[in-house]
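Removed: one protein chain of the complex. Kept in place: all other protein chains.
Order of writing sets the chain letters: A, B and C. Residues in each chain are counted from 1.
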Amino acid sequence: MALLDESAKGVYVIAVTPFADDGALDLESTDRMVDFYLGKGATGLTVLGMMGEAPKLTGAESNTFVKRVLARVGGRVPVVVGVSAPGFAPMRELSESVMAEGAAGVMVAPPGSLRTDDQIYHYYEAVAETLGNTPFVLQDFPLVTNVQISPATILRIVKALPTCVMLKHEDWPGLSKISALRAASENGERRISILVGNGGMFLPEELGRGADGAMTGFAYPEMMVDVGKAYAAGDVERAHDLFDAYLPLARYEQQPGLGLTIRKYTLAKRGAIASGALRKPGPKLSSSDIADIERLIARQTRRLAEIG
Amino acid sequence: MALLDESAKGVYVIAVTPFADDGALDLESTDRMVDFYLGKGATGLTVLGMMGEAPKLTGAESNTFVKRVLARVGGRVPVVVGVSAPGFAPMRELSESVMAEGAAGVMVAPPGSLRTDDQIYHYYEAVAETLGNTPFVLQDFPLVTNVQISPATILRIVKALPTCVMLKHEDWPGLSKISALRAASENGERRISILVGNGGMFLPEELGRGADGAMTGFAYPEMMVDVGKAYAAGDVERAHDLFDAYLPLARYEQQPGLGLTIRKYTLAKRGAIASGALRKPGPKLSSSDIADIERLIARQTRRLAEIG
Amino acid sequence: MALLDESAKGVYVIAVTPFADDGALDLESTDRMVDFYLGKGATGLTVLGMMGEAPKLTGAESNTFVKRVLARVGGRVPVVVGVSAPGFAPMRELSESVMAEGAAGVMVAPPGSLRTDDQIYHYYEAVAETLGNTPFVLQDFPLVTNVQISPATILRIVKALPTCVMLKHEDWPGLSKISALRAASENGERRISILVGNGGMFLPEELGRGADGAMTGFAYPEMMVDVGKAYAAGDVERAHDLFDAYLPLARYEQQPGLGLTIRKYTLAKRGAIASGALRKPGPKLSSSDIADIERLIARQTRRLAEIG
Partner (left out) sequence: MALLDESAKGVYVIAVTPFADDGALDLESTDRMVDFYLGKGATGLTVLGMMGEAPKLTGAESNTFVKRVLARVGGRVPVVVGVSAPGFAPMRELSESVMAEGAAGVMVAPPGSLRTDDQIYHYYEAVAETLGNTPFVLQDFPLVTNVQISPATILRIVKALPTCVMLKHEDWPGLSKISALRAASENGERRISILVGNGGMFLPEELGRGADGAMTGFAYPEMMVDVGKAYAAGDVERAHDLFDAYLPLARYEQQPGLGLTIRKYTLAKRGAIASGALRKPGPKLSSSDIADIERLIARQTRRLAEIG
């Protein structure tokens, strides 16, 4: 499998981890989900992301799940694996294992204890040393990690660590950060790939600032794909029209705490996975929640039909 | 002026604090802003909110500003004043002063050091004792305060402290919290007013769960007013149509850090205040930010025309 | 091996994880360390604690290390294993594995996301369900976890979950918490074991409030052992004399960030382990740090000789 590099673009869907209603890992749904995402135009997949249910898996289950995803993908698109860990030994172990199995790269979020610029830089320096030749994605997600990484610190990492090839941009707000990084690469700094997160809630504006696509898990990946295509074709208003049609649901899915449950409900409804169940512990949807989602999906369908 | 009570409903706009470009408090714009908000259908105003520029005012300026707002409102709608403070002596001082000048009630957010249910309850017990007969709004805004208040704790406060008459609901996600509070009042607990925040980003769903309206500062207060009217009239789809038309801009304005600057830019553009300037320290909009806002406003105008 | 129960008392030393200078797990030192701790009077051992280097071990290394400790202890004292994990599947897996190998119980700290009393209680309810019959220690360490657990919540856990047999008390300050829990057990609530942490910095006062001993890793475990004996013998002033002799060094070792490095330096100097090295990433001692430690040890030795 080709390794991830700075030219990555498009939509890397953050995959959910499918479970049966009884909490068992659902490998058949794993296959179905891979096919679903690729069928909707995903140009890459990301698994074991920090916001999902990866920490609920045992070591053996993680391994089984990643192998299954890689086998089903079969090299059609690159697969990124989240390897954030409290120590470098388990990070190295997981990284070497998934790269040997065919992953294209790994993703690392900073531990919540980092504060100063130097602490953040030195952490990623040690990450790069740990990972060796494996390309990695810097996950910048302050809302969850509580770590704020300035553009200058990102540029310092990019300059010193050639295996850092992508930024998963999830700062919020972060439009000016994309602008600053792109201005720097126009001034000669290495240009890395920037894929945006936050459920795609700012996708058109982020594309306008120079993002190369999205890496997030909204249950309608075709939104990101189609918005990206319209933007690339120069039809900015069309990109916004599409985006606006999906925004009410994307917003609802982006609720902290409940978001993943909403996403899995929708994916199950769409047939991507057999069950929307979360492995315990996890919240459940109320009947009011479900009524909200159903209304939003119905309205979204109507609106998409209107704009054609 | 009538005091705030549990029957409050509608749209209490969180007012900005207008400054001239040189940073001086702009009292003329204060008048204009009051007229603008009331002209758009506000059923109340809230000033000196914790997310705004209140902390940038000197004590004397705060006093001048509140007096000016109260004078201009002239009793047409109730005015709530934020009095959150690190100590009870300044809280009492400010509260007594604004109530004497005609405010309808005050609003208090919890200090960020509170963690356990008991700590939160005892804090509000002391708040109520401090405020005497003055009705107060409990501001529940975990994203900023870092204090999480369970429904059970809110109900304990409501039961024990009769001067707590309103919840400014800004938990996120918080739909199930509204449902839990309303279920309790159907079971005999005192029913207080619930007005929602978060820029109105979940307004239709929140109204569906039993919210009485909104208390937030989106630069198009008519969105909250009209969505609320459609909802009250039973036309839920119409409520969503209106909401969806404003959502792309509301989302953009809701960015942490930059949001207030975007809001003031829009209010200045709409003629509600003379200048969109923030008093230092505060971020400035880039030309890309302004282009984003202008596109969103133009699209919003078109979409509103389409839905009629 | 007998299981941990509410009658546990004395000194459970939090064991370090010995590494060679090149970062390899040092199993020979593991044996020597076990002998050292037991030779100093430890009545129990705790391994894989959250503040140590457990997260730096791979899964296989963790397993090897725990097995080695259990083999060397050979049932002479109970061994508690830290199993805190972001998900219940890995927690169950680790817990079942170490209990099968002869551990006496496990220890679980709350994840940092918990805030309200209910969230904390329900988390431990799920922990107890996950662990089955395995007795567990509730680790209450707000300075690191950022979770504050009220006495009422601890008592709710104690009442509902019979497998919760011990509190590792590391709230700070926490004297009143011990008093409240002991008052409750005098009023009929189940009395669980309370062992204190924080490097033993408040040990004599905590014993005075009803603690049953200490669970912490100060490099001179005999301090905790001897203070406990003097206290049990009713010689409170003698307990304080001993405590005061060790306090200057205990205080120095208690520094966040650098503390473990200081502890391992001292343990290596005492011959308990071959090398004081931390596995990367970890801080190093400067020559000034070492001079400080050496002076404090020399002074401690003199002072202990004086008090006899």
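Following the convention adopted for this analysis, contacts are C-beta pairs under 8 Å (C-beta built on N, C-alpha and C of every residue); 3 or more make two chains touch, one makes a residue touch a chain.
Everything numeric in this text was worked out from a predicted model, so none of it was measured.
Undergrad: May I ask you to name the displayed chains that the omitted chain touches in the full complex?
TA: If we consider the entire complex, the absent chain touches A, B, C.
Undergrad: In the full complex, which of C:159, C:190, C:270 or C:299 touches the chain missing from this view?
TA: C:299
Undergrad: One chain is left out of this view; which of C:31, C:189, C:205 or C:222 touches it in the full complex?
TA: If we include the chain that is not displayed, C:205 is the one touching it.
Undergrad: With respect to the chain omitted from the figure, which of B:5, B:31 or B:61 is a touching residue?
TA: Selected residue, touching the omitted chain: B:61.
Undergrad: What does the interface between subunit A and the hidden chain look like in terms of residue numbers?
TA: Spelled out for subunit A, the touching residues are 115-119, 142, 147-150, 152-153.
Undergrad: For subunit C, which residues lie in contact with the unshown chain of the complex?
TA: Spelled out for subunit C, the touching residues are 172-173, 175-176, 179, 201-202, 205, 208-209, 236-237, 240, 243-244, 247-248, 251-252, 255-259, 286, 288-289, 292, 295, 299, 303.
Undergrad: Considering the whole complex rather than only what is displayed, give the residues of subunit B touching the chain that is not shown.
TA: 53, 55-59, 61, 85-90, 93, 112, 122-123, 126, 279-281
Keep in mind that, in the parts below, only the chains that are shown with their structure count from here on.
Undergrad: How big is the rotation, 0 to 180°, that puts the C-alpha atoms of subunit B on those of subunit C, in steps of 5?
TA: Roughly 180 degrees of rotation.
Undergrad: Find the geometric centre of each of subunit A and subunit C from their Cα atoms only, then give the gap between the two centres in Å, rounded to an integer.
TA: Roughly 38 Å separates the two chain centres.
Undergrad: As a quick test, compute the distance in whole Å between the mean CA positions of subunit A and subunit B.
TA: Distance between chain centres: 33 Å.
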